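What you see is the complex with one protein chain gone and the rest in place.
So, subunit A:
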């Protein structure tokens, strides 16, 4: 991962490698650059001059979106739901993983198997009954409906990862803490959780990204515009301004900023968390 082993100067003959990497890179970057520049153009210019710099830089597309309350509301809704989902998932999973990892009791394997079996339950399969259930409880158009469901489906993987980590912490530490008068919760809260920070970072990344990008669940739960998250808002915005391509491009770019910004800041955690999370499932 890290470029630390790059000390030796690049060997000669890397030119073809660079050529290939650049072609692939263009395939990846061009769509985003097109959107970024397109957002600064008039629609009429967009079709004639897709790649060049704008003749005149039209900032209205971006400023209009930023001046509209709906973009900020969607940003807030997405953030709120992602944060609460993550805290809830990690908190409930950590408590359960602690019990699975450090207590021996009748029924432990049964319950743990139940959770691991949960990995095999694809979310899409349950969406119809979940919708009916949330409607029965009056949780449609309520952020809690999305939060609780996302947390429930996040439990299996989070519990498995945290349990694995908790088990790797030597029993002597727990004995020492108990002798010093620590209760089980005290040990969990003051010693185990701080030690498990890397694992908690991994599962938090999974929960945040999963919630931030979730589309299917908010799509069926939220019908009122005030509850929409960013993905719903983008989809709706495209429908509303179907012919105004430049404006949609500006909206897309602005909606990318939080995710890409988070990625730029915490690249290593994101890559590590997302790949480790997927391969451990």
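By our rule, contacts are C-beta pairs under 8 Å (C-beta built on N, C-alpha and C of every residue); 3 or more make two chains touch, one makes a residue touch a chain; residues count from 1.
Following the convention adopted for this analysis, contacts and distances are computed from a predicted model.
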In UniProt, the chain not displayed here, chosen among "Sugar ABC transporter permease", "Cytochrome bo(3) ubiquinol oxidase subunit 3", "Ferredoxin family protein" or "Putative inactive metalloprotease YmfF", goes by "Sugar ABC transporter permease"
For the chain that's not shown, point to the residue among A:65, A:81 or A:230 touching it. A:230
Since one chain has been left out of the picture, which residues of subunit A touch it in the full complex? 1-3, 5-6, 8, 10-11, 14, 17-18, 20-21, 24-25, 27-29, 31-32, 34-35, 46-47, 50-51, 91-93, 95-96, 98-99, 103, 105, 111, 114-115, 118, 120-133, 148-149, 151-153, 155-156, 159-161, 163-164, 181-186, 189-190, 193-194, 197, 200, 209, 212-213, 215-216, 220, 230-232, 234-235, 238, 245, 248-249, 252, 255-256, 259-260, 262-263, 267, 270-271, 274-275, 278-280
